[in-house]
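The complex appears here without one of its protein chains, the remainder shown in place.
Every chain is named by a letter (A, B and C) in the order it is written, and numbering of its residues begins at 1.
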Amino acid sequence: FLKEGGVLLYDSDNVEPNLDDKRFVYVGVPITGLTVEALGGTAKDKGKNIFVLGLITKIFSLDVEKLKRIITEKFAGKDESIVNTALMAFQAGYAYPVGKVLTHRYQFEKIEKTGERPQITMDGNTALAFGLIAAGVRYGAGYPITPWSSVMEVLRTQLPKYGGIFVQAEDELGAVSLALGFSFSGYLAVTGSAGPGISLKTEAIGWASMAEMPLIICNIQRGGPSTGLPTNVEQSDLHQAIYGGHGDSPRVVLAASTVEDCFYIAIEAGRIARKYSTPVFILSDTSLATRIEAFDEPDLPKLMVDPKPDMTPRATHKPYPLDQITQHIPPGTRILDGKYPLMSGLEHDEMGHPTGSPKLHMAMTAKRRNKLRKLAEEIPVPEVYGDPNGDTLLIGWGSTYGPIHDAVKLGQENGEKMGALHLRHLHPLPNGLEKIFKNFKRIVTVEMNDQGVYGFGQLATILRARYCEPKIESFTKTDGLTFRVKEILQGVFPGKFVSLRGYSPNRPIAGNGEQDVNLARAESISQGAG
Amino acid sequence: FLKEGGVLLYDSDNVEPNLDDKRFVYVGVPITGLTVEALGGTAKDKGKNIFVLGLITKIFSLDVEKLKRIITEKFAGKDESIVNTALMAFQAGYAYPVGKVLTHRYQFEKIEKTGERPQITMDGNTALAFGLIAAGVRYGAGYPITPWSSVMEVLRTQLPKYGGIFVQAEDELGAVSLALGFSFSGYLAVTGSAGPGISLKTEAIGWASMAEMPLIICNIQRGGPSTGLPTNVEQSDLHQAIYGGHGDSPRVVLAASTVEDCFYIAIEAGRIARKYSTPVFILSDTSLATRIEAFDEPDLPKLMVDPKPDMTPRATHKPYPLDQITQHIPPGTRILDGKYPLMSGLEHDEMGHPTGSPKLHMAMTAKRRNKLRKLAEEIPVPEVYGDPNGDTLLIGWGSTYGPIHDAVKLGQENGEKMGALHLRHLHPLPNGLEKIFKNFKRIVTVEMNDQGVYGFGQLATILRARYCEPKIESFTKTDGLTFRVKEILQGVFPGKFVSLRGYSPNRPIAGNGEQDVNLARAESISQGAG
Amino acid sequence: MSEANTNGSPNGGATATAEAPREKLNKKAITADHPTWCPGCGDFAVLASFYKVLEKRNLDHEKIVTLAGIGCSSRFPYFVNGHGAHFIHGRAVPLASGISLARPDLNVFLFGGDGDGFSIGGNHLNHGARKNINMVYFIMDNFVYGLTKKQTSPTSPIGFKSKTDPTGAIDMPVNPMKQLISAGASFIARTHATQVKHMMEMIERAMDHQGFSVIECLSECVEFYPDVFDPADPKKGGSFELIQEKKWDNTPEDELRHDVTDELAAYKLAQLPFPGVFGVFYQSDRPTKNALEKKWIENTREKLGNATDVEILQKTFDRMK
Partner (left out) sequence: MSEANTNGSPNGGATATAEAPREKLNKKAITADHPTWCPGCGDFAVLASFYKVLEKRNLDHEKIVTLAGIGCSSRFPYFVNGHGAHFIHGRAVPLASGISLARPDLNVFLFGGDGDGFSIGGNHLNHGARKNINMVYFIMDNFVYGLTKKQTSPTSPIGFKSKTDPTGAIDMPVNPMKQLISAGASFIARTHATQVKHMMEMIERAMDHQGFSVIECLSECVEFYPDVFDPADPKKGGSFELIQEKKWDNTPEDELRHDVTDELAAYKLAQLPFPGVFGVFYQSDRPTKNALEKKWIENTREKLGNATDVEILQKTFDRMK
């Protein structure tokens, strides 16, 4: 029925194909689940089928507007909310990031040909989960939420093999607290969520910062704010990750740029969390979570970290030495001078006991902040892709890695002198970026978030604050869809590249909805009963 | 026993003096409570007495170091943790902001002399609570936490007089949700807390931003992060107030600058919350909360807002019109075309029903952001105090108003060409600040928070990001104490003003604890049992 | 559940609605979006019963308020045309409490799922019950997380295979009736999505009750946990056993019947193994927080005579001079 090498698109919620049969390219999409999530149920004939229609429209770049017209016609006459539901299903399918499905086949061939490391194929959340295991994470806790859930489902299923436990908690407040208990006990632990759940973890993450407890927090970003667009992609939690806590509560923020990087960023997060005894955010998003990509099989014997806590007795121990970076030692460790440490959320002295000393509060605040400065010194400055100097430097972070780099390639082919810088370490930033900045006339961050009150994306805001470099501007969008290459070029070079082929859904209102009330309102069709 | 005009310092937790007897200056301090809070109990003879000693040391500027030595000697020999406890009590008393107690008498005399409006005397939290009542707030909910508690205690006691209700909820998550229920029902409501509790409200405040529900959130800041220094003063929650939510979730942030302003900022918050149907943060802090000041009696008949919800029937209603600012209408309002509104945390169309439309998400995101731009247009640019142009412009926000302005006066007397700008509207900022900036060579924000990883205070970071003005720097401190005038001048003009008299506890390590490990460690005396 | 008078609200603001002609409330008027639930989802029956009750009671349209947290079941407000709010996960009880306390003239209906109510929302449920805040809270219990696609819920039985318990759930589930009884809910009932007549009766009795009224409804998730409630569905060979309530006819039979005011007896019923019994487990008419706060307000205002808000605040300020 399906010819060899063909793409097999299946509902991974209901079908379990034989993946060993290598004749086809398997693209498992949790169609049922995603439809339920997008609509609050599968909504009969308006649901799954139309979700798949949206999916296919995306894969084969069919004409969206035309298909939406057809759907609207098909359900015309019925209650308009039915049309609305159908369109929601279509848009959810369209928004679902299947990745470069059609190139998979090519990738498989590649394996036969070259003698390189074999390739493994998985989605970003799976890569993240296994990256955590490689990083020596054996314990964790979470609460379900899209698109984070599959990370916890993989860990809940896999960790027992490694002697570990993943707990589904009663809520996110409990989940982060459980994870901190695991970390306190000597096993670097993970918790995670998406928008609403991350917001609930805010207070406990502040404790981790104050008590200097290692912890990994995965934020698989989705469309916000509030419940927002649960099945769409967005990069709008960067500010919260850095500034979300009350008080001055330093934490580290990393972002994965590709499916493969989801694996390696977890290892980097584990390294930093342990070395600096600090909470570390890993930012991913809907598009990385579910996108399936092949990458070189990691060299596990080299990479894998031993989770075993070090409980060799100490002569003496200070949990918060002013002149060193805190190293958490787990309970069960004998302290031979008989003075045991306390991990505290109150401001404390070097032994962790409460203090009201102005000097100590200043010194401890500085201690917690300065370890991030130390970390910044060891972060490599990422290489510039494309022209090392020229007219335009694009700066990106997270899942936009692919389209931004393609945009540079395409831009160069069209005569632009441009390069791209992609950041994995967002807080603290690597030192020395100013040297790169001075090589370009314009610096534009490309971000899937809002331009904010003052007209700058979230990363742009951070870079401008640090460098006071007026060259820094941003091209942002909030349509819940991944960037298209031409869309980036059109946004970064207004007026240029308009001739490029390919559909760009949101060009008309990119950056600002105001001028296009009617255009947007045309989308608001649930006049039925309001 | 006490001569006329004398200052009567009493434990307001246990004593109720006859305030009508105007012969004395009454300074009520909740000595018992503050001691309990600072130590976790009154700790016998190490507690209240020594707290009062610290209090008096502050009021009469006695020699802190000397007194600390005396205390240490007095309890020498005993378990060192006892000394530590005593010092904590002393420092809590010393950190307690009693305000310019000794000038009160002067203020009372003033009343007799001049024919101006009579003066009323109260602390900042009381002024805030009555400001809310004047603003037409009749309902609210909260959970106890220092230094917020007294606001809720006043409201819980007073609101029934006005036919309103204040609910003590089971936690802060419940409190903010109750408050949103009150607002939804048609009565602009208030919730509030300090650090840890504000963090817990993050998710629901995001809903208020998305659903465009009016709400006032009071954050009476204290020393952070985490449980931090519950009885000390700090201004370290500004970033969280602006950026704390997940997704792009616009909200308004105001800060009270004096006790009197605590009253008026509440009225401004109510005005904005209603007009722009948005959550509004009021930032205050420990020093304003408890400081007692006299100010001109407000003109209530002019000021007081009628809380009555407007439920006149409407022909039709859209909760989220793309071309207008949302106006929430309460349940009980008949909608004659029979289409009722839904307030939703999912991205929605103009009627509040879910949508998956990319264009609508962009348009609604812009709608929510642009109303803050509209607000910015109507915010007056604050006047510059001191020299309108010159060498140095100090920028402050919140409770530092007094010391910053005194610093300018003193600086000018000493030949500095300087001025001060104090911001009440922090998000969005008023437009046109750049015009003021260009009149000064240096711009220095003076803030009670940490310089952060990149060396800038929280307000400085925001101003640099917006204006990319390299002149903007900051002088920050995190010793949990209010600023002293000379401390500001010494910090802003390194090397100068050293000759000025007066004790400055944290000068040595202002801004950075690193170089002073031993100095700080000297404060860490709980070697007893760690 | 709602009150005619509204002295509880400042300046009687809540009664300021002008009267325009109105016809009897009908299904069409209260119908909003077409439900998005999966065909066969138990929640459809709940919506249908709710429509029927609203029609029968002919409430003022603008005084119907439907609220919910997050979940498939919590999509409910989108399907009811009336003032409403779709809030955040697990916090809808305090949201509803604020509306109930400020607006006694409204009919506050809250809908949600087992995860929303017993997992993340468990504490608010307990304290809403303890404080006896006046509302009708309908919990659609499907023993699973539906919207997030089949994870273990707090009511999932041991052994249930889900995405988070691939080898079967191991944690003892919550017993909703026990939790509600011990927390102090003043009206507690249990019903089944296939028993529409019974469901309607429970909803009406909950509406007639002043206080925190909770109905747990076994509502099947056909997508992720099909057939789990068949044991209580006669059409599927199960038995829908009803609680026999005392008639106080002092007959010997009546001795054996259930006294809904007897907390211990209710707790004993809650101990019955799945599928247990259906109907009203417990009902008590202890005062609501709404009434207690109102009483405090009235006592306070009485002392003040009929002073205006300005006068009251001015008086307070005068004492601060």
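Quick note on the criterion: contacts are C-beta pairs under 8 Å (C-beta built on N, C-alpha and C of every residue); 3 or more make two chains touch, one makes a residue touch a chain.
None of the values given here were measured: they were computed from a predicted structure.
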| item | value |
| --- | --- |
| Neighbouring displayed chains - absent chain, whole complex | A, B, C |
| Option from A:Gly164, A:Pro250 or A:Gly270 whose C-beta touches the chain left out | A:Gly164 |
| From B:Gln91, B:Thr121, B:Thr146 or B:Ser209, residue that would touch the chain that is not displayed | B:Thr146 |
| Contact with the hidden chain (one of B:Leu9, B:Ala43, B:Leu87 or B:Ile335) | B:Ala43 |
| Full-complex contact with the absent chain, from B:Thr32, B:Asn49 or B:Gln327 | B:Thr32 |
| Touching residues (missing chain, whole complex) on chain C | 119-120, 122-123, 126-127, 130-132, 154, 167, 170-175, 178-179, 181-184, 263-264, 267-268, 271, 286, 289, 292-293, 296 |
| In chain A, positions touching the absent partner | 19, 111, 118-122, 130, 133-134, 138-139, 141, 158, 160-165, 167, 169-171, 173-175, 177-187, 189, 203-204, 207, 211, 297-298, 300-301, 304, 306-313, 330-336, 338-346, 353-354 |
| Footprint left on chain B by the chain that the document does not show | 13, 30, 32-33, 36-37, 39-44, 46-47, 78-79, 81-82, 84-85, 143-146, 149, 152-153, 156-157, 168, 170-172, 196, 226-227, 526, 528-530 |
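Just so we're on the same page, only the chains that are shown with their structure count from here on.
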| item | value |
| --- | --- |
| Inter-chain centre distance, chain B versus chain C - centres from mean C-alpha coordinates, in Å | 39 |
| Chain A: positions in contact with at least two other chains | 40, 81, 84, 196, 226-227, 526, 529-530 |
| Residue list for chain C, restricted to those that touch at least two other chains | 32-33, 70, 78, 81, 86, 88 |
